[in-house]
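First up is the structure itself, then whatever we jot down about it.
Omission of a single protein chain aside, the complex is shown with its protein chains in their original locations.
Naming follows writing order (A and B), and every chain is counted from residue 1.
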Amino acid sequence: MSRFGIAWLAAPATLVCLGLFAVPLGLLLVESFHGAQGWSLAGYRDFLGSAYAWGVVARTLRLAALTTAICLVIGYPAAFALAWTRGWVQSVLVACVLLPLSLSVIVKAFGWTVLLRANGAVNLALMGLGITSAPLRLLFTEAGLLIGIVNIFLPFMVLPIFASVRQLDPRLPEAAATLGGGPLYCFLRVVLPLTLPGVIAGGTLVFSLAIAAYVIPTLLMGDAYQTLPVMIATSFLYLQDPMRGSVAGVVLLALSILVVVASTWLGRKGEAA
Amino acid sequence: MIRAAGRVLAWAMLAGAVVFLLAPLVVTILVSLSPSPVFQLPNGRLTLGWYERVGRLDGLVEAVVLTMEVATVATAISLVLGTLAAIAVVRGRFAGREAIATFLVSPLMLPGLVLGIAMLQYFRAIGLREALPSLLLAHVVIVLPFVMRTLTAGLARFDFALIDAARTLGLSYPRAILGVMVPVLAPSFITGGLFGFLASVDNYPVSIFLTDVYHRTLPIQLLQYLGESPDPTVAAVSSIIIGLTVLMLIAGDRMVGLNRMAGV
Partner (left out) sequence: MEPGDGLNPMATPEPGHLRIAGVAKRFRQTRVLDDISLEVARGEFVSLLGPSGCGKTTLLRILAGLLAADEGRVTLGGRDLAGLAPHRRNVGVVFQNYALFPHLTVAENVAFGLRARRHAKGGIAARVAELLALVQLGPLAGRAIAQLSGGQQQRVAIARALATSPDLVLLDEPLSALDRKLRETMQVELRALLRQLGMTAIFVTHDQEEALTLSDRVAVMNAGRIEQLAGPQAIYDQPASPFVLDFVGQATVLHGNVVEERPASVLVRTALGPIEAPGHMLVGAPAMVAVRPERIVLGTAPDAAWNAVALPIAAGSFLGSRSLLHGALAGPDRATIELPAGKATAAQPGTVVPIAWRVADTLLYPAPA
């Protein structure tokens, strides 16, 4: 088959994706300009003019940023230790990361509702370690939500960094050391830049998953804690206000695309540097 | 000194991460075995009583059957479409093939909930109100990116001289593709198919907009149980799901290897 004829093999999948995902998203965009009295910018005017909506956007972004930061702080060093292991130990540890990643979000969220209760394991551990004297209220607090959401998305940070650490030539830090670089200098100038693609990939993945998270916030915080996804769902499912939902949807979509574009740009810049 | 401190930190974070990641699973299993009806850890005595009640849960069997149906059909369709598209993108020399590759994996990076409402409005606009076909179509879009991603990676590593070799050894072109490409790329098919299947089984944010009273997928049914009847039967169902997921990963490991599945 000629290399031009081969292009047609992509046609079925492209048509399916156009018809089932690009056109619907386009329609959503149209719908967000379509109020009860015909075409209008009312949806956006209401949304952008509302301090409440801005609060929701800010909350969504803050939650995603905190999640990404915590996942990075835990995941970056953990990925290195994971790469230092060998043989069956590594297999078991990789399985420990893959299993939660493959498992239903609802199952994990359910586990956290149990763990975060006043008499749950987290409180018992905190008190046992002498960190707190009385049980903390964790369920339906932002701290509890963060614990749960970091738990769900941590594997998405660990695996890309793990992959980039494994590709790291072990002789490079040694070469840097023979050239007179101290451990910190060597880390900052050799190891960190070389593992940055993994960090960017993991960070993008976690951030875009976190701004779109719906199940965890509703389960651990309830509908009163409004993030963009929760707002979309309540607008459609309970308030029957598709215009508001569509506008929130377009805003969330725009944020997601922005994240991907920004990370692609960062990745290119990293490559060029 | 700094190096030693770094190593200690790394090992501590890994140990902490593993405990942290497994904690909700372990707790779920323990609660499911505890005789206490209010989500308490077992103290001394274990029971399988909650598992016996699983079968009596209202609507569970129907939800499981529907979920499996949707995931299986969507995965099968995605494997065919994804393979063809991946071949085109990896082997073709046409303008815009990178754009197509990005486009076909992009649903992975977009918020599921937005996808869900967009599809809801679209299906209504074109007059599709049946839950089952809506779910099937939507889940193809959910599974396809997983297949597309692993197969493009697999095909990029695939040595197309193998097909030439098979042809000179006596296989016709179509037979060479089936006889060589399919088995050599089996790990990519299995990995992409497995994760796509799991994503479909677990999907909530798209399905929630497309289900009706008679067609509830498993995640939606589970969330409803959590809302209305908070007893450890849900923990028992969750534990069964954990067990099945472990089995699937073991099968995947046997066929492909965990590291390869993790994409490293």
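Here is the rule we go by: contacts are C-beta pairs under 8 Å (C-beta built on N, C-alpha and C of every residue); 3 or more make two chains touch, one makes a residue touch a chain.
Because the structure is a prediction, the values reported are computed rather than measured.
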Contact list for the unshown chain, restricted to visible chains: B
Omitted-chain contact residue, chosen from B:3, B:167 or B:260: B:167
Among B:119, B:141, B:180 or B:218, the residue in touch with the chain that has been omitted: B:180
Touch list for chain B against the chain that is not drawn: 159, 161-162, 164-173, 175-176, 179-180, 183-184, 186
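In this text, only the chains that are shown with their structure count from here on.
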Distance between the centres, which are taken as Cα means, of chain B and chain A, whole angstrom: 17
Chain B contact footprint on chain A (complex, rising order): 3-4, 6-10, 12-14, 16-17, 20-25, 27-28, 31, 74-78, 80-82, 84, 90-91, 93-100, 102-115, 117, 119, 121, 151, 154-155, 158-160, 162-163, 166, 182-184, 187, 204-205, 208, 211-212, 214-215, 219, 229, 232-233, 236-237, 242, 245-246, 249, 252-253, 256-257, 259-260
Chain B residues within the chain A interface of the complex: 2-3, 6-7, 9-14, 16-18, 20-25, 27-28, 31, 39-41, 81-82, 84-85, 87-89, 91-94, 97, 100, 103-104, 106-107, 109-115, 117-122, 125, 137-138, 140-141, 144, 148, 195, 198, 201-202, 204-205, 208-209, 218-219, 222-223, 226, 234-235, 238, 241-242, 245-246, 248-249, 253, 258-259, 261-264
